[in-house]
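Apart from one protein chain that is not included, each protein chain of the complex appears where it belongs.
This part shows subunit A:
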């Protein structure tokens, strides 16, 4: 896997003009003539920040965002769950750009609350079908050879799970916010398994966390030996406590529940362990009453993050349609955007790195005349997978599966710029 490859060559900046407004639309975004304008007080009056001295360099030893960004926070949907300790908060995707999610805004899913662990007392054990069961301290782990940095998305399998029966939540934070994308620093899990020596009969590993849910998932040994990481840092700093400090498992492209936080144990065995999170949960109930299990991979998916219900359009004329796409099967190769609910599509430009199993940013520059839009995005990956419509998904799976809803999202953008979550025929 090569993560140093630059993103796709950026196309020439392109404006998409809506059909039928070649003449009329021209007036929409025109600047007022200089003669009609009054001087801008924010230019002609001396503001306090230009006059008086600001705070010193270490006013915030650990920096925080501008107070004007106070609304850009994770949010909960309290009716979803019985308690906040076993619940989820959502990433404010509508307010973010680029591909990296800031650590403090990465969505959080706990099953037994946030464990607060002293790294000096944390241990990592490898045992089961191995030649030498081993215990590592955090210090040992950070001395391991083969340290690496990798950008990956982590998406909860239940992301968009509330939308199976129809449009329900107004905002991509809620419909798509169980995802984040950061750069991890860690060591391949393979290095630990090789140090312990996996016996020939070993086919699965069980990963376990040290939190009050002692979260467990069975993972095929093949995946564990392929690209899983034992990580201690995200975006250049120690993992945040809510993301598993001091140690978490990274399982690229696979459902977030498997990325065990507060990782303390890997057991090697010859069959899966039938844990709660891979039987009663994270299995996909289909229309015929049967259920798929081991649906680990997160299929290609995308969403327009702006405009969206929490990020309305403010003016006619030039606007940037912005969104993210990702695929657990590989690299995003193309994202198409429609403004008319899927009649006609235009290929958006992928901007910035397009890395395997990582969030990828796309833009479409438009000239909006104030007509209603039915905005959708459609992701494709390098396996040829094309993000399906919600109708196509429901035709195969019904509406009861909760997990793995990667259907195409529609935003209705009204002529006043406000957006709503809708579905279209």
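We take it that a contact is a pair of C-beta atoms (placed from the backbone, for glycine too) under 8 Å apart; a residue touches a chain by one contact, two chains touch by 3 or more; residues count from 1.
Operating definition for what follows: contacts and distances are computed from a predicted model.
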From "C-type cytochrome", "Group 1 truncated hemoglobin", "ABC transporter ATP-binding protein" or "Cell division protein FtsX", the hidden chain's UniProt protein name: "C-type cytochrome"
Contacting the left-out chain in the complete assembly, out of A:92, A:323, A:353 or A:388: A:388
Missing-partner contacts on subunit A, residue numbers: 75-83, 85-88, 109, 111-112, 125-128, 132-136, 140-141, 143-146, 156, 158, 161-171, 174, 190-192, 194-195, 206, 208, 212-214, 216, 264-265, 267, 269, 271, 273-276, 279-283, 285, 287-297, 299, 309, 336, 340-346, 374, 378, 380, 383-388, 392, 396, 400, 402, 412, 420-425
